[in-house]
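As you look at this complex, bear in mind that one protein chain is not there, while each of the others sits in place.
Presenting chain A:
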């Protein structure tokens, strides 16, 4: 009587103390060679501009960084997520050159950043 494959929904509340963000840096004139340290320094500068020395004093980490694509994964405590995100949004220049941060994915689980449903490439059976 009961359907074995019944839809079940699990909701986790406050499952993680961290949030993970996948971000990419877009520069006005194409790519540039930016090291991981420079990348993080740029984010810290943006935070300091917007929130000052006191407001920007919360920890966040650059877990992974791809120099070729200028993308990185940030880990930040939940309490600092809004500040970090707003600082990324309002950051507008790198070495007097217009730039922008695109926030690609945000999740409390690092595993969720392994794939992006928006960039899915479907198999041959669909394209044919």
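We take it that contacts are C-beta pairs under 8 Å (C-beta built on N, C-alpha and C of every residue); 3 or more make two chains touch, one makes a residue touch a chain; residues count from 1.
Just so it is clear, contacts and distances are computed from a predicted model.
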item: Name per UniProt, for the chain absent here [options: "RNA polymerase II transcription factor B subunit 3", "AP-1 complex subunit gamma", "Ribonuclease P/MRP protein subunit POP5" or "TFIIH complex serine/threonine-protein kinase subunit kin28"]; value: "Ribonuclease P/MRP protein subunit POP5"
item: Touch with the omitted chain, as defined above, among A:27, A:50, A:63 or A:106; value: A:50
item: Touching residues (missing chain, whole complex) on chain A; value: 48-56
